[in-house]
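All protein chains of the complex are present and in place, except for one that has been dropped.
Every chain is named by a letter (A and B) in the order it is written, and numbering of its residues begins at 1.
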Amino acid sequence: MNGHSFTNHKAGSVVIALVAAVTVLVPLCNAVFPDGSALHFSAYTVSLLGKYMTFALLGLTLDLVWGYCGILALGHGAFFALGGYAIGMYLMRQIGNRGVYGDPVLPDFMVFLNWKELPWYWLGFDQFWFASLMVLIVPGSLAFVFGWLAFRSRVTGVYLSIITQALTYALMLAFFRNEMGFGGNNGLTDFKSILGFTIQSEAVRLALLMISGLSLIGAFLLSRWIIKTKLGRVVTAVRDQESRVRFLGYRVEMFKLWLFVFAAMLAGLAGALYVPQVGIINPSEFSPLNSLEIVVWVALGGRGTLYGAIVGAVLVNYGKTVLTGLLPEIWLFTLGAAFVLVTMFLPRGLVGLLVRDGKES
Amino acid sequence: MKANSMVCSYLWLSVLLLVLSVPCMAQGNAVEAAVSELASERTESRVDPLPASFAEALTRLLRGNIKEREQIVEHLSTTGHPRAQVVLEALLNGELFELKADGRPVIGAENQGGYAISDALTGDALGYVGRGDIAKINLTNSLRVTLRKAIGRLQLRSGDAASRLAAVNAMITSADDKTLELLRTFEATERDERVLAAMRLIFALHDLRSDHKSVRLNALDTLKEYNSLEVYNRLSVLVDRDDDGHFVEPDADVRKKAKSVLVKIDARRQFYSAVETVFFGLSLGAVLVLAAIGLAITFGVMGVINMAHGELMMLGAYTTYVMQQIMPEYLGLSVLLAIPAAFVISAAVGIAIERGIICFLYGRPLETLLATFGVSLFLQQTVRSIFSPLNRSVTTPEWMSGSWQINDFLSLTWNRFYILLFCLLVFTVLLQILKRTRLGLEVRAVAQNRNMAKAMGIPTARVDALTFGLGSGIAGVAGVALSQITNVGPNLGQSYIVDSFMVVVFGGVGNLWGTLVAGFSLGIVNKMLEPHAGAVLAKILVLVFIILFIQKRPRGLFPQKGRATEA
Partner (left out) sequence: MKQLSHLQAFRTIAAAALLSLAAVGAKAEDTIKVGILHSLSGTMAISETTLKDTMLMLIDAQNNKGGLLGKKLEAVVVDPASNWPLFAEKARQLLTKDKVAAIFGCWTSVSRKSVLPVVEELNGLLFYPVQYEGEESSKNVFYTGAAPNQQAIPAVDYLMNDFGAERWVLAGTDYVYPRTTNKILEAYLKSKGVAEKDILINYTPFGHSDWQSIVAEIKKFGSAGKKTAVVSTVNGDANIPFYKELGNQGISAEAIPVVAFSVGEEELSGIDTKPLVGHLAAWNYFMSIDTTKNAEFIKQWHTFIKDTKRVTNDPMEAHYIGFNMWVKAVEKAGTTEPDAVQRAIIGVEYPNLTGGVAKMLPNHHITKPVFIGEIQDDGQFLTVWQTDKLIEGDAWSDYLPESKPIIADWTPPILCGNFNTKTKKCSGQNY
């Protein structure tokens, strides 16, 4: 178990300190300096930073299952999207009679599809506590059922990767269906308020950024602690030599399962924080390509380090923001090339360049 | 080229006819003829002075608006002028032009970017003109309907039994008393059995309206043998009540008989519908197998997860496009030539990927996934930069379009049929390569035990490169097939990659037969579910089924035996 070696540990702390700085400084600056001042962050920057935070959190959870558990999940985006849908359902219910057709209960798309009453699975989502709980429970239970089936029958490696991809693909197709009751291709959008506050107000934006930052820090510290516990050690051992661990008498599948479920729940949280900040959740979040992109962040940043995933997620998305504005044609070339080069020459990712640790792989 | 494929089609036709050995007699496109009926009613209701001569009629055909043209077409079909049919057929095929120089009607055949023209009135060749020298006579649907009907009447006089049959079939739904009279006169001289059968169908359908019960019963006797949608529809109406609640057919005996005939026809219809579903499933399966089989080699035999597999197919599809651009006159040939070309190009790219990237990553299967994903993004954007993000147009050659109409209830589309054959051919060739060639032997040896193979003196690096090239080349060939049924654009690969992985995993990695069985069974299951569950739900169900199946049998339908699988 090398994930918490001194150097990585320290680099991780630095990254987290940076995250904490952004989390604290941005709202502080906006409180102190008036709108229009050079040090006042615009709503655009704030929501962009908030989005990066949620992506970093998502990357972190994938690193847990991939970097520490050896499960290359190609369907991790599914948990993110499910968390997003859970909070999106709450936000839809919050619209109340402010919708296009003014129905106090039914979201617009249901009125439109001539639905007379709310389907049972939408009940309870008008309560914030219930929705928040579902943000964790829905992705968690999907991960539990899926992981329980897969790990018990010892589906591993490539097979596992591919059926996780099938999972998110199936979910995408399902959520595209209007009959599912999740708004079809348009998904859930046109949110008005959260907990009674206008969702587009600066205060809510800053609060969401802070919560995203704090969640990221919390998740990072929690994950770092977990991988130091027995669970983490066994899981890492499984990554390196699964059969040997099994022969030692450990119930390998249980260890994997718990870590998988934990990661899925955190991914759900990331999705729940993402949706109010971008204002829309739709089935394309389930697309296999999105899940592959998460893998890109982690691989680029450096897996098995936790903080590498954060660095990777922020760098790739920052690159995307800049390049899709300046040179749209170049973006895929850059991403593709970065991918090939990192896999071939930097198996430990970009942070591998910065942190001296020969034993990590 | 074209002649060859025609022979081939007829060969297949006769084989299948023997196999099915079912009565397949009268056919005809009911709706089409119904349309023509309406059109003719409309045209007949106008009273314009008719042209005095054939030449004047032609001129008015060129200059007039659509309505006038319809009228002239009707007129031309009754003149009996020897050139009438030729001119009308040229108009229908979009080969009738106005020569801009002197306003003369000409018939033009496209030839190397220009047209070889002949005078429409006399048939004399007028030489060769450029595209800009002639103006095409525009057609609308209603004019096409009128034309077909007019040509049909002329074709009854044709010496060719097939065109007489087509003409009679086109009249099934629209037969009025005048048509019947016309048909009765031709029946006396008709010698071809199939044409006679089609005529008898029309007479029997007409007899259903007779006032005499015995005539109606006799008609039913005749009709029960026909696999005709028109018969089915007419009988369905006959046994039903009309809007006032009265039976359409007043006599109970006739109704009873009609019902029993209907049951018989319906049973045949259901049978053909089942055959059709299986064919749809097989053809969908063929596409899946084609897309997956290259992957089965790179993934199964070498353990490399090639995410750029879809993009290699895309390259194959673009190769087809480029080949058609190079030789626009020989569309059919260009598609055939595209097969080896696509194989070579995709294989070359594949070998480059293997030598440049993958050979550094052996033993790390998950990393090959990442690197090849990078490659796939790169290839996509390259194609987008070279060919633009727009879809490219790949023309389907004549012999691949249309369908093989077995009877009214069953027709199989040619392109799907050829793709099915092509899929089996590719599979067989691949199997033979692996089984009988030295390369195949080496590939199998390396797949089973890399180190041992190396120890036996097999150049594993070269074998890896060639295997990857082979798998990639097959992907390119699959791309040629896909270019015939779907869009050729930068996103082509993406839409197939998830499906192909499913097929390989379901079939069992490293087993070509597994891939074949998996592809066909998934295709058939999908198509059987589709009418009940809808296209999306069917696909979701299949995916869920695969996910669950893998839990039960983690190594797929046909698990590979050997040491490599344990690693």
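Criterion: a contact is a pair of C-beta atoms (placed from the backbone, for glycine too) under 8 Å apart; a residue touches a chain by one contact, two chains touch by 3 or more.
The model shown is predicted, which means the values in this text are computed figures rather than measured ones.
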When the whole complex is taken into account, which chains on show are touched by the absent chain? A, B
Omitted-chain contact residue, chosen from B:222, B:405 or B:448: B:405
Of A:185, A:229 or A:243, the residue that touches the missing chain is A:185
Contact footprint on chain A, counting only the chain that is left out: 7, 11, 14, 18, 22, 38, 41-45, 47-49, 51, 97-102, 109, 111-113, 173, 176-178, 184-187, 189-192, 200, 278-280, 282, 284, 318, 320-321, 324-325, 328-329, 331-332, 353-356
What residue numbers in chain B mark contact with the hidden partner chain? 29-32, 34-36, 38, 66, 94, 138-141, 144-145, 148, 173, 229-230, 233-234, 237, 276-277, 280, 283-284, 287, 381, 384, 388-396, 401-403, 405, 411, 413-416, 485-487, 489, 491, 495, 527, 530-531, 534-536, 539
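Methods note: only the chains that are shown with their structure count from here on.
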Chain A residues within the chain B interface of the complex: 72, 146, 149-150, 152-159, 161-163, 165-167, 169-170, 173-174, 176-177, 288-289, 292, 295-296, 299, 329, 332-333, 335-340, 343-344, 347
Where on chain B does chain A make contact in their complex? 299, 303, 305, 307, 357, 360-361, 365-367, 369-371, 373-378, 380-381, 384-385, 494, 498, 501-502, 505, 509, 536-537, 539-540, 543-544, 546-548, 550-552, 554-555
